[in-house]
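Dropping a structure here in structure tokens format, bear with me for questions.
With one protein chain removed, the remaining protein chains of the complex are shown where they sit.
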Amino acid sequence: MNHLLFLPLLIPLTTAIICLALWRRPDLQRIVSLIGASALMLAGWVLLTAVRQQGVLSVQAGAWAAPFGITLVADLLSAAMVCVTGVMGLAVAIYSLADTEPEHERLGYHPLMQVLLLGVCGSFLTGDIFNLYVWFEVMLIASFVLLAMGGKRANMEGAIKYVVLNLIASSLFLAAVGILYGVAGTLNMADLARLIRDAEVTGPLPVIAILFFTAFGIKAAVFPLFFWLPASYHTAPIAVTTIFSALLTKVGVYALIRIFTLIFINEIVAWQPYILTVAGLTMTVGVLGAIAQYEIRRLLSFHIVSQIGYLIMGLGLLTRLSLAGTIYFMIHVIAAKSALFLATGMVRRIAGTTELKKLGGLYRTEPLVAVLFLLPALSLAGIPPLSGFWAKLALVWSGLETGHYITVATALLVSILTLFSMTKIWSEAFWKAEPEGAGTAPFSTVTLPKGSFWLMALPTGFLGLTTVIIGLFPEPLYALCMEAAGQLLQPTAYIAAVLGGSP
Amino acid sequence: MSSVILSTAIRLLLPLLLLFSVFLLLRGHNEPGGGFVGGLVAAAAIALYALAEGAGAARRLLKLDPRSLIAFGLALALTSGMIPLLFGQPLLTGLWLPFPLPVLGHVGTPLLFDVGVYLLVAGMALLIVLSLMEE
Amino acid sequence: MLLALVMSGFLAALAAPVLYHFVPGWAGRLCPLLPLALFACLLTVAGQVSAGTPLVFSLPWIPSLGVSFSLYLDGLGLLFALLVTGIGFLVFLYTPAYLDDDPRLGRLSAWLFAFMGAMLGTVMAGNLMTMFVFWELTGLCSYILIGFDHEQEESRRAALQALLVTGGGGLALLAGFILLGNIGGTMELAELLLRGDAVRAHPLYLPALLLVLAGAFTKSAQFPFHFWLPSAMAAPTPISAYLHSATMVKLGVFLLARLTPILGGSEAWLWQVSGVGAVTMLTGALLAVKEHDLKRILAWSTVSSLGSMILLLGIGTPGTVIAVMTFLLTHALYKSSLFLTVGAIDHVAGSRDIRQLGGLASGMPWLAVAGILGAFSMAGLPPLLGFISKEIVYSATLQSNMLPQILSGLFLAGNALMVTVAVMAGVGPFFGRKPDTPLHPHGLSPLLWLSPLIPALFGLLFGLFPGSATSFLIEPAVRAVSSPSVNVSLALWHGLNMELLLSIITLALGLGVVLFRRRLIALLPSSSDGFRYGPSGWYRLLLDGVPIVARLQTRFVQDGRLRHYLMISIGVAMGLMGLTFLQSGGLPGDLPFPTGYLHEWLTAGIIVAGAVTVTLTDSRLGAVAALGTVGYGVSLVYILYGAPDLAMTQFCIETLSIVLFVLVLYRLPLFTLLSTPAVRLRDAAMATAIGGLMMLLMLYVISQPLVPHVSEFFLANSLSLAHGRNVVNVILVDFRALDTLGEITVLAVAAVGVFGLLKYRSAGGNEP
Partner (left out) sequence: MESVFAVVVGVLYATGIYLMVRRSIVKTIFGLALLGNGANLLIFTVGRLTAGRPPYIPAGELAPLPPVADPLPQALILTAIVIGFGVQAFALVLIKRVYQTVGSDDVDKMTTTDTIADTGRTP
């Protein structure tokens, strides 16, 4: 039964291999990747159900008992994230049917997407810290290649910054793993947690924790380590940007949550004020960056940074409520932000630009796209009862309960600034009359055939609807998040599932 | 670079190098060697051939596109990992034939895995080198 | 039942556009039926509610967070709900005629329905979170509705202003609600209402109060947030009538009334609430007198009225609560009547400027009746409800135990100005000189005068028979706020007393101001919100300032230079590490002295020399060669310390790397020195510091005792369990084969990526 844990790795890898073998046939690759993404989503769902019923699941690759082999382990957080990954994979795969350049397909777009999903799922599931590094690299190299596709100047400039800064993060991560092994003699995360909790390992643990924090902080794009993100994300094709924004930074956040709740719990408690400061600055600097922008994709890219601040805030507060809020927030922001990016892609195809100055009148001409944009935008800004509100509610609540008033005030202030920048897009692109000199952009739906329109609208609408549904009926998801947060704060079950023994 | 000496030498060296690479692959489980090094040596052999005879000739010699080689290598490694699943064992569990084969010795899925690594590494190195040479 | 009441609005919002799309002719007639039906429904339960038993409904919504979806209909909620549905009915009746079958009616109706649902939800909420959700939804609907004419920049700006001001207040309110919930131990209104004393005694009472007040004051356009309401008049008039005078802006009053039993009665409450209310009342009244645009006049007068309600709530005696509730009803009736009249005037005459309007009564007698009735009620003339409410207000202030003279004086001034406004807005346009511009009386559909006439007539009815209003509207509401034992009895005639005298003075003063209006205006500052450097100036400053700050910050932080990003990223990592390092006490005592053989030292030397050469050389090939030296040196290290597999791999990879470097580099430019010596020195210092730090960290780790490693297991079991003698290889293909699988995937993708990068150019993607 626990072999289920292999599926989220096997499915994308097999799909990637088949696509790679079919490199002359993009048409077949599309079908294969669609099937693969569907299967991954299904596997994610089955895994989540299994974890809910049976508790933390683990399996030893190669049948070597932990801590000697590599363990795959799924608690609720991992399983939920894998499930979300599957959903996003499928959504983007459908969207890509209508919005991928043939040249990209010829050069391996589909297998690269699958490898990206593989890396993401691997990162979520692995219970071994070096293996985590490997999956990070798998994810990274696939993202490098996807980002550099296109070969235009903007792609190249974005890619070089992305690549170099992420390589620095990888190098820090690798050094941290090496030193941790030198200190603790094991790589299994549950084993590390046990050793450190039992104080069997001493040495420069805070220093190692800092290395991990900065390495993951770069990946997660926290202040002041986020530069690569606004420099690069907006240069890629929309589908790629979407999957990047949905998953890559979230893997960084996941890793922070995992490592710091499981292994470096003492450090995170000691650093709480600093982490909350980082969270506040990340929110603020990100949202101000967004306000300064006049191009939708750049604006949204800065918002990714800002939202990361909220996730870090939940980690910093470190209560059950705040962690549940972070997990809920993560799922919310994946859905909402992706829907926004995908809707932006539709705007781009319809109006020929994403420059706010050149856009206008879309509320009148494209009411459906307007709705597809408005829902996730409001959700992101935290308008109740959409999902973003409940996400922020838990964080604010937890912050007030624990008396972190400045952080809460920052979070609320950033929330209003988020609303401000969302209404800017809405006002400029949708409400404003079409600007006079906009004749340069082909302003008609002729460029977007009906079929393609619906292929793009379907995943966009689905994700938008998700934020509505988990907003109107948040309880099932919140119950899950609370349970997941409980597992994070009480990792005995996790450790027992990996190393054996009663929890 | 079409020197006669290199051209002649490589014709003699190529089979030797390829054989050596397979040797490295097979003995890797017990002595220094393994799929990586083997694959790299094989790629080096063909890359040398490409230096002497041109990238096109090397592609003709290879018959397979390097990308197919990569896909095949990866598929082989993955398959070797998935075989244990059929027997109810976790992914990548080493399964061994109960008796040693001639020449190869003990044969099991880890060996198959290493062959996959070998093919992939060779394909990768060749794809990069050949693409760069064709620039 | 309660759920159906609230949700029907939202369902109708979904249905309305469909209806307008398929049966445009009928849609306009069907839409008013819903609010009418809801109104009737509310009337059926009015008896039970006014008898003192609130209707309750509760569903668990998010048990994990302790949030339930609760509805609670008591007298206060009922009063508001009846206003929302009743005036909603009029607005739905009026809007299609006003907009002449605009194609956007479908969308407009949808948002109006959603707004109605949100309002009902807010006033009937039985849980703080439930209330907040609906509260924010009203703000959102207001945003969209103010921006109805969204192609006008003014509309967009006004919509944004309303959204930001009320939204900002809303966030404060959220924090306030959470604090309140934490203090009181529950979010359920019914339970909180019983815990007022405990809440007021809590140390966090004051912050919670201030936050809640911020929410209420922004929503009800109280000073210093009063400026957004007149701007919101950019919306079509029926929307202004509905949202921005009769219902939504009263939510602040509603909220304070709702929370009076919990938060009210303290010193802080008294001074904050009544102080702000008083300032707002006078500011609004003065500014109303100054305007020429009918809608803006009414908007400022609304601000003033809201201020007086807040002021009365601040005092919070049973008498003032009665006055608030009576005035609230009165205001809703006459203000909606006046707004709808003004809309009709605008529709017909094409202008809202009082200087251009006059003599309209002859062409539109019924509209004139509606307008004049409304104006008289506003001015407080008998026998209208306005008169009664004014008397009640005066009697409340006169009986107040806090500075009754000053309070009454304040109200006298405010009310007198309201008389002026009533004459300006409700009477002026119908009499006097006819305008030069031609009218279009044929455009006046009966619906346009019927809708304002209905509330005006109700004002008359309630004035003549005040008992009909008190029994089920005012008294239950007062009891919900103040105490269940309060009795309300309203009468048109109280006899000759102080109140009557004050009423007469009010009228005289108000009419006097009408005559001397111009002189009064000259005394007032000229800015739009009444303060030269006032709140709307601050808002503008923020609105313009935030983007400027944002741009400066972003230019500074995200300056586009990769090496700056690198320096900051690495610098932060290493700086933090260094600090932590120092904090944890630095190096432990004794380091093993290096006792290596010569060849070990030599290898180390080779690597260092290579690395330094790469850095210093200005020849590309030299750098490649030096880099190769480093790589081969490292592989020598591997040989020396028992890692032949590593050495072989490193050797092969290094060789391949050199080939790649050469293949690529000979197409790249020569090394150039681009930085100044100072920059180079700075970078070198930073790099040295980082290198030193890494070294220290390693020394620290090395000096620690060796812990037992999991490798023992590999060494012991490699042969017996995994059938291999080369333990490293066994780890790679068996013990940790999953790593290897990931690793070869990386290689495959890297190769595909290199191929793609090289091939893309040939496909012609090479534009700058």
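We call the chains A, B and C, going by the order they appear; numbering starts again at 1 in every chain.
Convention: a contact is a pair of C-beta atoms (placed from the backbone, for glycine too) under 8 Å apart; a residue touches a chain by one contact, two chains touch by 3 or more.
Keep in mind that what you see is a predicted model, and the values were worked out from it rather than measured.
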Neighbouring shown chains of the undisplayed chain, as defined at the top: A, B, C
Contact partner of the left-out chain, one of C:A522, C:L582 or C:L706: C:L706
Candidates C:L496, C:L523, C:L582 or C:L668 - the one touching the absent chain: C:L668
Chain not shown: contacting residue from C:D102, C:D353 or C:E600: C:E600
Contacts of subunit C with the absent chain, listed as residue ranges: 157, 543-544, 547, 551, 554-555, 558-563, 566-567, 570, 591-596, 600-601, 604, 607-608, 611-612, 614-615, 620, 623, 627, 630-631, 634, 637-638, 640-646, 649-650, 653, 656-657, 660-661, 664-665, 667-669, 671-672, 674-675, 683-684, 686-688, 690-692, 694-695, 698-699, 701-702, 706, 709-711, 714-716, 718-720, 725-728, 731-732, 735-736, 739-740, 743-744, 746-747, 749-751, 753-754, 757-758, 760-761, 766, 768
Positions on subunit A contacted by the hidden chain, ascending: 130, 134, 137, 140-141, 144-145, 148, 151-154, 156-161, 163-164, 167-168, 170-171, 174-175, 177-179, 181-182, 187, 230-232, 234-235, 292-295, 298, 355-358, 424
Residues belonging to subunit B that touch the chain removed from view: 30-32, 36, 121, 124, 128, 132
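Going forward, only the chains that are shown with their structure count from here on.
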Subunit A and subunit C, separation of their C-alpha mean positions in angstrom: 26
For subunit B paired with subunit C, centre-to-centre distance based on mean C-alpha positions, whole Å: 62
Cα-centroid distance, subunit A relative to subunit B, in whole angstrom: 37
Numbers and ranges of subunit C residues touching at least 2 other chains: 734, 737-738, 741, 745, 748, 750, 752, 755, 759
Multi-chain contact sites of subunit B, meaning residues that touch two or more partners: 67, 70-71, 74, 78, 91-92, 94
Touching residues on subunit C, where the partner in the complex is subunit A: 60-65, 107, 129, 132-133, 136-137, 140, 143, 147, 150-151, 153, 156, 160, 163-164, 167-168, 171-172, 174-175, 178-179, 182, 546-547, 549-551, 553-555, 557-558, 560, 562, 565-566, 568-570, 572-573, 576-577, 580-581, 583-584, 694, 697-698, 700-702, 704, 706-711, 713-714, 734-739, 741-743, 745-746, 748-750, 752-753, 755-757, 759-761, 763, 765-768
Touch list for subunit A against partner subunit C, complex: 13, 16, 20, 61-62, 64, 67-70, 103, 106-108, 111-112, 115, 118-119, 122, 126, 130-131, 134-135, 137-138, 141-142, 144-145, 148-153, 160-161, 164-165, 168-169, 172, 175, 179, 181-188, 191, 200-204, 206-207, 209-211, 213-215, 218, 224-225, 227-228, 230-231, 285, 288-293, 302, 321, 324, 361, 363, 367, 378, 383-385, 389-390, 393-394, 396-397, 400-401, 408-409, 412-413, 415-417, 419-420, 423, 427, 430-433, 474-475, 478-479, 481-482
Touch list for subunit A against partner subunit B, complex: 2-3, 6, 9-10, 13-14, 16-17, 20-21, 23, 59-63
